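Notes to accompany the following structure.
With one protein chain withheld, the remaining protein chains of the complex are depicted in position.
Chains here go by letter, A and B, matching the order in which they are written, and residues are numbered from 1 within each.
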Amino acid sequence: MATAEAAHHEEHHHPSGIMRWITTTNHKDIGTLYLSFSLMMFMVGGAMALVIRAELFQPGLQIVDPHFFNQMTTMHALVMIFGAIMPGFVGFANWMIPMMIGAPDMALPRLNNWSFWILPFAFTMLLGSLFAPGGGPASGWTLYAPLSIQGGMSVDMTILAVHMMGISSVLGAINIVVTVFNMRAPGMTLMKMPLFVWTWLITAYLLIAVMPVLAGAVTMLLTDRHFGTAFFDPAGGGDPVMFQHIFWFFGHPEVYVMILPAFGIISEIIPTFARKPLFGYASMVLAVAGIAFLSFIVWAHHMFTVGMPLIGELFFMYATMLIAVPTGVKVFNWVATMWRGSMTFETPMLFAISVVVLFTIGGLSGLMLAITPADFQYHDTYFVVAHFHYVLFSGAAMAMMGGAYYWLPKWTGHMYDEKLGKLHFWLTAIFFNITFFPQHFLGLAGMPRRIPDYALQFTEFNVMSSIGAFGLGFSQLLLVYVVVKCVRGGEKASAEVWDNPKGLEWTVPSPAPYHTFETPPQVR
Amino acid sequence: MSSSHGGYYLPDPSGWPIIGSIGIFTLALGFMLFLNDVSTGPILMLVGAGVVIFMMFGWFGTVIRESEGGLYNDHVGLSFRMGMMWFIFSEVMFFAAFFGALFYTRQLAVPWLAETDLLWPGFEGGWPTAGPKGPMPIQADTPTADPAQFSTIGPWGIPLLNTAILLFSSVTVTIAHHAIKANQRGTLIFWLAFTVVLGFIFLYFQAYEYAHAYGELGLTLGTGVYGATFFMLTGFHGAHVTIGVIILTVVLLRCMKGHFSPENHFAFEAGAWYWHFVDTVWVGLFIFVYVL
Partner (left out) sequence: MLMSRSKLSAAIIGLAVPWLPVVPAMADYGLNLPPPVSPIGDEILSLHNLIMLICLIIFVVVFSFMFYSIYAHRKSKGHKAAQFSHSTRLEIVWSVIPFVILVGMAIPSTATLIRMEDTSQADVTVKITGYQWKWRYEYLDHGIAFNSNLSTPRDQIENRSAKGDNYLLEVDRPLVLPTDTKVRFLITANDVIHSWWVPELAVKKDGIPGFINEIWTLIKKPGIYRGQCTELCGKDHGFMPVVVDARSPEDFQAWLAANKQEAAADASAAMAEWSMDDLMAKGKEIYGACAACHGAQGEGVPNVFPPIAGSAVATGPVAQHLEVVMNGRDGTAMQAFKGQLSDTEIAAVVTYQRNSFGNSAGDAVQPADVKALR
């Protein structure tokens, strides 16, 4: 298939120690940086979730005051979305895209370094806002005006942090687009690219299109706060709901930014362990493109209760429902890939299967939310919280975990501890459902989201959910342990690692040499 | 230096990105403190801006040296071009947010407010407007000293002139582009310089117009949604023209130093593209902000 290039270059005058990481232009180093950062932020955001769940363990105020609770809710979401999930996927992109398309590196390596190194500063700013006078931002991650206009200095810090994250994401996305279009090995036509590369290409377009819109929205917030503009002030002819429109024009594509690369990872793992080619490659690509297109015209399904004209509600309902069609195609194709395969169930496969099942639960509850009249009952209740944790945690985060197990041997040259991996999987899957499944019932029974205290009839399910959350949280320490253990040593991994997997990355030795494909492989 | 056998230039580790990050962090931190009336804010902003400028000199300087040193091939050039193209697209989307705000307030929010008699009795809506509690609009371009009134800038004076200037500058930069391809350095420098001068003239008029609006028309950033959308759109556009002029000035200096070849002049092209983008946005502004 391709010539494995294992030539080890003597590294001249390359900085070592910490400076190696700060100045690196190597896609693998930068991928590692992104992934480590993501794991760290996952822990930080998770710890905040545990504060939320601890307070909600029992009715009454026990641990934190309501103002701090709101800060935790806000920060938990911002850290998870912008700190854990997005950088995590960029880390996968950095490691895998050049290897998958037979490129020597990313197209713009210095820019790549910058995309990463903006992030620690942005998060210093964001997390630092918790220590601002009056505490951190407390308006929810959606930063709705005018609540966010009331906030203190921390809101400004959040806004500027969002600007920085935006720069990072856009530059990172541009790099990926350019890499995919300009760096493919001879013979690697677009329709031969692994699905992971396709999903990232389309995700990158989503990012380039919507991150600047978010920047615009928060800029308007900033000028409303400090420069006397009236974008969101009705007394001056503005409209608070306009913030929501602009925010969700970003926000909805953003949720697909967090799930499309997960679809990509799943589409790599399942064929390997089913020992069968991916079913319906072309329709998978089309489906991703279709989801991305639709994602631009459904944003107002987050705003059914704001009082839109009927015609708008109908349009956004229909458009949102349509997304079930291409997403369904993907689910069916995964099932068809497994069908009549010869399956084994190593940790990555276990994660992949559970992502398919649990994501579908989240997708189906999303479909219920899309039904406008019903959404009047679900909106801003725990039903929504359950929905998005099913798509975000058991969709995005668990896909990433699966991906990590799948490629760890390639990255480190060692096999991870399969026993512990499986244990981590089972603990995660079980505790995840104990945490979030009851939240569907809470929502239906009428528990609003973003509240630090609740009426007595919600107690039992909240207790369950909190117990689940602590189990889920502490199970993730196992993930950290397995990863660290695997980096430090273990059974040597072969180049192929798995049983005859497809893709250029498996043609190079494990661990993948610092420079791969300096001579482009010939793809047939 | 490392370069792949495929000939694609891969840069060595570089310190510029981290310097850039420190720069924008300091700038942002300073700005945030400034907004919250902390006295060290402006100083930090200056330091941050200084670091960012230092980074740009350093980073672009490295790129120029590598380029002039012949390390880049067409493949690398194509990466740069694609990168610039998508960067400009992201800028377009940034403006889209503000155009969206303009359309939304004008077509939806203001008419809805006008219908809401229970809360805003007597508010008629219409455009321009500063909302139910803001000052009342009067005849365009009429000076007003009354704080309860404001007037807007009519399209057919300076804005029309500025439109002509920018459109003409798009032509001049294109002539310069043809000149660079035909290796006519004198013509190139003349038309590029001409473009830069046009850019400066545009900015001068724009500044003059702002002074007029603040000084005589009673039109400010705080004049309701009209003032907000007007100044944010034209202001961000003005900022982009400024960036464009700086880019073109640098390119001009490089032309004078003898950089670029008929085949290889990415920086020139990037600047020219950026300039066309700035022009196009202006045409949108002229139509939607001034004329309609």
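To be clear about the criterion, contacts are C-beta pairs under 8 Å (C-beta built on N, C-alpha and C of every residue); 3 or more make two chains touch, one makes a residue touch a chain.
On a predicted model such as this, the values are computed, not experimentally measured, just so you know.
Undergrad: Using the definition of touch stated at the top, determine which of A:40, A:54 or A:464 touches the missing chain.
TA: With A:40, A:54 or A:464 as choices, the missing chain is touched by A:464.
Undergrad: Can you work out which residue in A:129, A:295, A:347 or A:372 touches the chain that's missing from view?
TA: If we include the chain that is not displayed, A:372 is the one touching it.
Undergrad: Which one, A:54, A:289 or A:321, makes contact with the chain that was left out?
TA: With A:54, A:289 or A:321 as choices, the missing chain is touched by A:321.
Undergrad: In terms of residues, what is the contact footprint of the unshown chain on chain A?
TA: Residues 59-62, 66-67, 70, 133-135, 138-140, 144, 146-147, 149-150, 152, 225, 233-235, 239-241, 274-283, 305-307, 310, 313-314, 317-318, 321-322, 324-325, 328-329, 331-333, 335-336, 338-345, 353, 356-357, 360-361, 364-365, 367-368, 371-374, 376-377, 379-381, 430, 433-434, 437-438, 440-441, 444-446, 448-458, 460-461, 464 of chain A touch the chain that is not shown.
Undergrad: What is the set of chain B residues that contact the non-displayed chain in the whole complex?
TA: 112-113, 116, 118-120
As a convention for this text, only the chains that are shown with their structure count from here on.
Undergrad: Measuring from the mean C-alpha position of chain A to the mean C-alpha position of chain B, what distance in angstrom results?
TA: Centre separation, chain A to chain B: 32 Å.
Undergrad: Under the definition above, what is the set of chain A residues touching chain B in their complex?
TA: Residues in contact with chain B: 9, 13-15, 19-20, 22-25, 104-105, 107-111, 113-114, 117-118, 120-122, 124-125, 153, 156-157, 160-161, 163-164, 167, 170, 173-175, 177-178, 181-183, 208-213, 215-217, 219-220, 222-231, 233-239, 241-242, 245-246, 249, 515, 517-520.
Undergrad: In the complex of these two chains, what residues of chain B are touching chain A?
TA: Against chain A, chain B makes touches at 2, 4-6, 8, 10-18, 20-22, 24-25, 28-29, 31-32, 35-36, 59, 75, 78-80, 82-83, 86-87, 89-91, 93-98, 100-101, 104-105, 108-110, 112-113, 120, 129-134, 220-229, 231-232.
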